[in-house]
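Attaching a single structure in structure tokens format; questions to follow.
The complex appears here minus one protein chain, its other protein chains still in place.
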Amino acid sequence: MDPLISARGLTKRFGDLVAVDGIDFDVAKGEAFGFLGPNGAGKTSTMRMIGSTSPVTAGTLRVLGLDPAVDGPRIRARVGVVPQLDTLDMELSVRENLVIYGRYFDLTYAEAGRRADELLAFVQLTERARDQVEPLSGGMKRRLTIARALISEPDLLLLDEPTTGLDPQARHLLWDRLYRLKQRGVTLVLTTHYMDEAEQLCDRLVVMDKARIVAQGSPRELIERYSTREVVELRFPPDAAESMDGRLNGLADRVEVLPDRVLLYTANGDAASAALHESGIRPESTLVRRSTLEDVFLRLTGRSLIE
Amino acid sequence: MISGPARVLEYDLHLYRRVWRGSVVVSFLSPLLFLAAMGLGLGGLVNRSAGGVNGVAYILFLAPGLMATTTMQTASSESTYPILAKVYWERTYEAMLSTPLRVRDLVFGELAWLVVRLTLVAVLFFAVMLVFRIPRGPEAALAIPAAVLNGLAFATPILAFTATQTRDTSFSAIQRFLIMPLFLFAGAFFPIAQLPQVLQAVAWLTPLAHGVSLVRGLTLGTLTQSGALVDIGVLLAYTLAGGVGAAITFRRRLIK
Partner (left out) sequence: MIASLPFGRRASRLIERNLLVYRRGWIIIFSGFFEPFFYLLGIGFGIGSLVGNVSLGAGHSVPYAVFVAPALMAGTAMNGALYDSTFNLFFKLRYAKTYDAVLATPLGVADVALGEVTWALMRGSLYSLGFLVVMAALGLVISPWALLALPAATLIGFSSAAVGTVATTFMRKWQDFDLVIVVTLPLLLFSATFFPISVYPAPLQAFVQLTPLYHGVDLIRGLTTGNLGPGLLVDVGYLVLLGAFGLAITSRRLQHLLLK
């Protein structure tokens, strides 16, 4: 089967600034696909090109088998977009936001209204239907934006940092709704700089850094390929960490010294921690945990993801 | 005691620093153009047909009237949108109240700012009148504080009202049903005596009629003592009543 999205040498330039530098990727139907990377890596530019609201500078891009340069309106008719910042219409009520958006997709009033009510229930906003948008909480606005993106029953849903700035409870509610959409066969493409979000939601992801793709695979594959099974996190008093570097080297497969902590990459965290203790090193705290995508990113770019 | 309002005033001055250039140019150019067009152009027709108004050339009658309407308009715009932004849209006051500042500092600070802003507008307008050689004698400069007082008589009641609002829709109603009719009918363009009897009585209940009368009397040196006392009394009454109102509505809105 043809991929739903296919990019070859995809490039976006703003004047001299190269925002996306010749990237290749495919997204299959029904998949949840993630772009992971820090701010400024080129994720949002890529999303906007897929949503065909931003012209491609060079390379080829096919969305739903169509070329955005020629078939922008036909692509946008089948794609739902959740932008990084909510662009809700503050002059309309919660329900009107959905109905009018549906009208942009040429739904009849009756149909737009029926879907709006259904979606309000889906994102748990039925009680706020008649309210103004402005006083809603951040999480509610985000859910309304997702409902709005679904009003056209899109084949493809683009989510740009869907949970940035939300509290943990609101994030889990959103993840649950997105998971249900995926179960229904909607293809999800999302950007995030949260590792747990990528691990929770994505079947497959690409790691972006400085406008390029530096790795791709499933979360599990990436962790296996670029990290060890476990990590020991050590904290030392300020300035002490740097002097530890040489003494820690033999204790793990790889040692990363960060400004606020030291990471020991090893297959067996408890063993490394015991060896550390025996050699007389006394960190302020020691934590053994499993590797995450954060470690993958650190390995690939030499920087931590959230700075 | 004074430092609280001073901090709020400082904040407003800081905001104004970004826009002062355009604001000063507009506050000087508008009266210049207005007086040239309505005072000289239209005034020419009036002088030819009616021999001026109340015994003086039309531009002499019109200019001080426009000075009063100008401070009214400045007062109205300064005490609506920017204040609602601080009360509600940007919640500036909420941030200020989490410091040692108190609600009364906000009210006095904003009033101090309005005095500064109105004085600037009045001085620029007076300068334009000098260009047209309108003021009669040095005492005419008293028209500046008179115009500021006229502005305050509008600013404080509107300030009190704004603090009760969550949307800006009522502001265009204020503009349409209060500011605009007063601009046209409260004696700036033609004598109130031309209005039907009932409307004359209504006009004299508004601050602008007294503001126009006071500024005109001072500019042209025609003021009587009793007239001045009535005008100043009415303007002060509006200003004080509005100030008390603002203190109440600010407190009710901001302290929960």
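As written, the chains take the letters A and B, and residue 1 is the first residue of each chain.
Simple rule for what comes next: contacts are C-beta pairs under 8 Å (C-beta built on N, C-alpha and C of every residue); 3 or more make two chains touch, one makes a residue touch a chain.
Just so it is clear, the model here is predicted, and its values are computed rather than measured.
Chemist: For the chain not shown, which residue from B:A37, B:A201, B:L229 or B:V244 touches it across the whole complex?
Modeler: Residue touching the chain left out of view: B:A37.
Chemist: Could you tell me which of A:V20, A:A41, A:L88 or A:L276 touches the chain that is not displayed?
Modeler: Missing-chain contact among the listed residues: A:L88.
Chemist: Touching the hidden chain in the full complex, which residues of chain A are there? Just list them.
Modeler: For chain A, the residues touching the absent chain are 14, 51, 53-55, 71-74, 76-77, 79, 81, 83, 85, 87-92, 96, 100-101, 103-106, 148, 152.
Chemist: Residues of chain B in contact with the chain that isn't shown?
Modeler: 18-19, 21-23, 25-26, 29-30, 33-34, 36-38, 41-42, 44-46, 49-50, 53, 58, 169, 172-173, 176-177, 180-181, 183-185, 189-190, 194-195
To be clear about the criterion, only the chains that are shown with their structure count from here on.
Chemist: Once you find the CA centre of chain A and the CA centre of chain B, what distance in Å lies between them?
Modeler: Measuring from centre to centre gives 54 Å for this pair.
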